[in-house]
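Have a look at this one before I ask anything.
Every protein chain except one is present and positioned as in the full complex.
Let's turn to subunit A:
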Amino acid sequence: MTVDWSWIGDHTHDLTSLALSHLQAALLAVFFGLLISLPLAVVAHRVRALRGVFLGLSNVLFTIPSIAIFVLLLPVSGLTRTTTVIGLTVYTLVVLLRNTVEGLDSVPVKTKEAAKAMGTRPLRTLLTVELPLALPVIMAGVRIATVMSISLVSVATYIGDGGLGQLFTDGFQRNFPTPVIVGVVLTLLLALVADALLVAVQYVLTPWTRRRA
């Protein structure tokens, strides 16, 4: 197995745009995943009965093969970026929802009671006390969801999208390993960079955890 370096040189422009489109799909999915799981997690944290229902549902969604989710969406959104993003969002839910609920659970009861005793209203307690304290666990979920989405985008190549995943089908059909290798390496690089950036974001957002760590 040899890498055809000149192929890479000839295609740097295509590779860059594929990588950017790849990253965009993954980040949009995590963004929408957070948008959906935050309110659901707040409800699940408060209403015990709903917690099992939400977590169970997200687990079942997780078992559906990703290719099938994309295909299922075809009648709704067709061969578009929307299909890719919806499919990936569904997958981020299982991690984001569970971690957000667990993050909220990890906030000490006494802290919440102290906030209440100081006269802080529930919504404000949630926004200024509970969510910030839950942030480390939520961010752990965001990191996993981001890395997972970046690796999953390639599956959307079967429905004509898929960013760097297109290199896999291309290499497979032409029996030419170079694009496949380049695709795998670039996907890993994207995941690595995104993860490092998220660690930095978490460091900035949670100054109170620095001394302990």
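Just so it is clear, a contact is a pair of C-beta atoms (placed from the backbone, for glycine too) under 8 Å apart; a residue touches a chain by one contact, two chains touch by 3 or more; residues count from 1.
By definition in this document, contacts and distances are computed from a predicted model.
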Which name from "NitT/TauT family transport system ATP-binding protein", "YtkA-like domain-containing protein", "ABC transporter permease" or "ATP synthase subunit a" does UniProt give the chain that's left off? "ABC transporter permease"
Going by the contact rule already stated, which one of A:Leu40, A:Leu96, A:Ala115 or A:Val147 would touch the omitted chain in the full complex? A:Val147
Touching the left-out chain: which of A:Val47, A:Val60 or A:Leu205? A:Val60
Contacts from subunit A to the absent chain lie at residues 1, 59-60, 62-69, 71-72, 74-75, 143-144, 147-148, 150-155, 157-158, 164-165, 167-169, 171-172, 175-177, 180-181, 183-184, 187-188, 191-192, 195
